Every structure is written in C-alpha cells, then in structure tokens.
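Below: one structure, written as structure tokens.
Apart from one protein chain that is not included, each protein chain of the complex appears where it belongs.
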Amino acid sequence: MTTIAELPPGFVDKVLSAQSTFRSVMDAMARPGSVRRIVPGAGTPDRMMRGTAAIALTLFDHDTPLWLDARMAESLELVKWLKFHTGAPVVQDSSIASFALISDGGALPQLERFALGTSEYPDRSTTLILQVDSLEAGRSFELRGPGIDGVAMLNASVKPFDLFERLHVNEALFPRGIDVVLVADDALVAIPRTTRIVSKGS
Amino acid sequence: MYVAVKGGERAIENAHRLLADKRRGDQNVPEVTLDQISEQLGLAVDRVMSEGSLYDRELAALAIKQARGDLIEAIFLVRAFRATLPRFGASEPVDTGAMRVQRRVSSTFKDIPGGQILGPTFDYTHRLLDSALAQGFVPEAPATADASTAPTPRVTDILGRDGLIESSPQAEDGASVGDLTREPLNFPADRDLRLQNLARGDEGFLLAMGYSTQRGYGRNHPFAGEIRFGEVEVEFLAEDVGFAVPLGSIELTECQMVNQFKGSATEAPCFTRGYGLAFGQSERKTMSMALVDRALRARELGEEALAPAQDEEFVMSHSDNVQATGFVEHLKLPHYVDFQSELGLLRKLRKEFTDAQAPGAMKEAAE
Partner (left out) sequence: MNAPAYNFAYLDEQTKRMIRRAILKAIAIPGYQVPFASREMPMPYGWGTGGVQVTAAILGPADVLKVIDQGSDDTTNAISIRKFFAKTAGVATTTATEDATVIQTRHRIPETALSENQVLVYQVPIPEPLRFLEPRETETRRMHALAEYGLMHVKLYEDIARFGHIATAYAYPVKVNARYVMDPSPTPKFDNPKMDNCPALQLFGAGREKRIYAIPPYTKVVSLDFEDHPFEPYRFNAPCALCGAENSYLDEIVTDDKGSRMFVCSDTDYCEGRQAAGHHGSESAAPYKEKAQGGTNG
C-alpha cells in the first residue's frame, strides 16, 4: 500500500508552475492544433503523463468532479496522488464530471456520456484530457476555426482512431459541446468545440 | 504648445498623503484608539462585521478608523481582506434557542416563557440631545439581578408546536449550503443564497425594501414574533477529531417574523415565516431582512410576485453596497473617450437637423 510519503511529489513551486502550465493550456486552447509544452515541475504517478499531471495540479480542486477511465481508476497510486494533491472528488457518473482523464483512448466512452453543457450554460461541460501516443508524428489533420489563421496542420497518433470524426458532433451541438486536450508526454494540443477537423491521411 | 498631463503617479501619492493627514485631523486632539471605537461605537462595529461578513471586532474597528468613519468604505476594507482568507470549512449551525439572551422581545404575546427582556435599547428613549454626554460622562452602574435559569424557547417554536406556523423549510440532508462568494449566483436562487445575500446586504437598502412591503408593495402582514440578541457558541466539526470543537462565542441578533397565513383545500392554514440574522446588535437590519426574506418567498408560497421587494433578481442584484458604491463611484473615472464618440455622433445629428431646417432644405427635398 502506498503511503502519502511515498507518493510522487506535486509541483515544487506551486504558484509559478501552475502559472506556466496554465499559460501553455490557455495558449493551446486559444490556438487549436498548435503544440505547446509544459515545463515539468512535478512527479508523475503510475499511468499518468507529465503533461496530464501538470494540468491536474493546475486546474483540479474540490470544485471539479473527475472521471477516470478504467485503466487510470485501477491505479491506486494515481487515485491517491490525485486525491492528495488536488482534493478533486472522483465520480463514477461521467455526466457530472468537470474533467475526464483518459489513458486508454481505445476505450473512450461515447461522447454523449459526458456533460455537454446546456444551451443556457454551455460552459457546464466536461473537458476531456486524453493521453495519446504522439503529437508530432502520425496521421495529418487539417484544422479550421477560431484561433486559427486560415488552416492549421496537426500530425498526431491518436486513439480512438475516429476521435476527430466523433468530435464532429460539436458542430451540431454548438454552443454545447466537448473540449479536448490531447497530451503526449510534456506536449499538449487543445481541440476546443469550435474546431473543425478534416483528416488528410497519413 | 500643448503638453499632455503627466505625473499622475505623483498626484496619487500626494492625494493619499493628504488623506492620511485629514484622517488624523488636528494632532492636538488625541488619536482615537481601536478599543475606543470597539467599545464606544459598538453598533458601527457590528454593522461593519455583518455587512463585511467577518466576525472580528478589532479588524472592523481598524477599518472604521481607516475609513474615517465611512461605514461602507469600512465594510469594503473588511470584505477585501476576507476574500484573501483561507477556508477550512463551515461551522455547525448555531443554536439561537440556546442563546445567552441580553435582549429579547416579542410583539405577538404579552408574556412568553423566559420573559420579555428589554436589555440595552434605544426604544423608549426620548430623542433629546444629551449635553451631559458632550463632556466626560460616567454612567450609573447598570441594574443587576441574578441570572435567570429559565429557558428562553423561540416564540416560533411555541407556535410551531401547535402547527400554527409553517415548519421552517428544511434543506435536504447532506445538501451543501450555497456560498455566493465562492460560486457565481444563478437565478432563481434558493433561500440559503437569498439569506446570505440579505445578511451581507446594505442595511439602508433592506430597510427601504422592507418598508415598501409595509406600505403595500408586496404586503405580507408581519408580526415581530421575536427579536433576540445575545451570545451563542460556534462549533466546528473537525473531521480528524470526529466531534464538534468549540471555537468561541459570538454576538448575534435574530428576528423571526410571523407573517400572513397560507392554506388551501388540502392544507390547514398556518402562519408563514420571515427570517433575519446579523452579527452583533443589529435590530433594524434583522427586522428589515426578515421582511424582505418573507417577500422573496412569494414564488415558493404560490403568491403573485409583483412588488420590487418580491423580485429576487432586483433585490439580490442591488443589495450589496460594496458592489453598488463601486459602480456608482466609477463614474468619477475618466470616460472622455466614449464621451468624444458620443459628442461626434451628437454633432453629426445636430448638423443634419439644422441642415434640414435651413431655408431651401424643403425645396431641395421637394425636388
């Protein structure tokens, strides 16, 4: 059994690491498709990438219910680490989660299982943090929408393979919808609900 | 040659230096101490603690001194400090039934168990300026008696035993109490948030709103069931210890209004409630609050909500004096950029108007 003392540490500098991580996430969200990096400043529990850990320490707290995919929920160390460092309640019901952490993209539930927001409060939606294999190599995608000067290109190796097709629901749902942050090690890319994606093959 | 205004930074520093000097006033006059404010201007301290949402007499006294006696400014100082404080949790609900009562009056019964206790009150004083107070004044020692051991049950509990008043609406077990300083307010708001808003609300605003219900704008036939002022214990349930730990005692004023009854074919008629609570001795505030609380329950009690005091968006959006004073006073800030844009538009509209009135304009139009 892992004791608190054995858990990987949180941010060494809570204030400044949270600030720099937030700016990376904010820039990623403001410029969909662009690859941002976080400055590693924390330990990472089992099954969690450095980028995911930094985002968790920056954005999660008592007020943000979390949903973990089965692979993450299995890791006692990961669950304890989240509880100890963020205090965020882990929930079974994905439709009330502020954030969902996904390490096994192949088993991503239907997007409709998450909170999509309401027409009055479209902000009351789940943000997916999805760990992927690569944000540098893989299939090519063309992105358009707010934050993008014309077209942005993204090369990524992502599971589920049809993630971006599934995200097409955002078009019909808008202003409701799902925002996604893709994480590969210390790199991240955000796909807010306004981004339209076309696969250009590999 | 025109030189644009510069040196605002120096001007600000100088203004604040002057303010500090004015605050101190004539230095031949002894400086007022926080103890003096807390002891001799106690009701001002009570108001600042209530509307500042922070129970700390010393800080409230400091705020009053720093604000030169401007209570809204003092409330603002306390609020800004409070916003930075860490939070450990919420206390257990305080039991006002177990209050060590210093004052307790009911207008609904001639006598009540535990008795009517006038306590320290302006009521029945003749409002004649007292020149004796202008000089050093030593008051007569207060009359004393053995502390009564008789319990002082709440009047509404006495009525409640016979079902004559609605039971106090209960929150669901385990439901968390809202906190409008931590979560943005949405409408419609539940009673927990409404009461929090009113407790922080401006006394003058609540007084006017409460008064308006008495004058017919949302009349709800109030009786002052009971007003009590005294000390209650505050306890905090520490999770690690597993039981409630006493934190100390605070002074509170509570007002329970007994209002117009409701009832229907399926429900026996009974009186309804309005509730007010404030730190310290704040009767005007708690009575006004209780009137407005009752008025805001219109929707829940199936009444038509037509009057301003029954309109929760109106009341809750305008009750906070820190918000209100900031926005009213922000008109002091420069607005010349917008004014210039407005001026440009107005000049254009006026020119078009005069051109149209000018001789020949009609003819042109006719052509």
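Letters A and B mark the chains as written, and numbering starts fresh at 1 in each.
Criterion: contacts are C-beta pairs under 8 Å (C-beta built on N, C-alpha and C of every residue); 3 or more make two chains touch, one makes a residue touch a chain.
This one's a predicted model, so the numbers in the text were calculated from it and none came from an experiment.
Student: Kindly state which of the options A:Pro65, A:Gly105 or A:Gly147 is in contact with the chain not pictured.
Tutor: Counting the whole complex, the residue in contact with the absent chain is A:Gly147.
Student: Hey, which of B:Ser148, B:Thr181 or B:Thr354 is the one touching the hidden chain?
Tutor: B:Thr181
Student: By the contact definition given up top, give the residues of subunit A that touch the hidden chain.
Tutor: On the subunit A side, contact with the omitted chain comes from 14-16, 18-20, 22-23, 25-27, 29-31, 58-61, 63-64, 98, 118-123, 125, 127, 146-150, 174-175, 177, 179, 192-194.
Student: Residues of subunit B in contact with the chain that isn't shown?
Tutor: Its contact residues with the unshown chain are 1-2, 4-12, 56, 58-59, 62, 76, 79-84, 86, 180-188, 313, 317, 322-323, 325-330, 333-338, 340-345, 348-349, 352.
Everything that follows uses one rule, which is that only the chains that are shown with their structure count from here on.
Student: So how far apart, in whole Å, are subunit A and subunit B when each is placed at the average of its C-alpha atoms?
Tutor: Measuring from centre to centre gives 43 Å for this pair.
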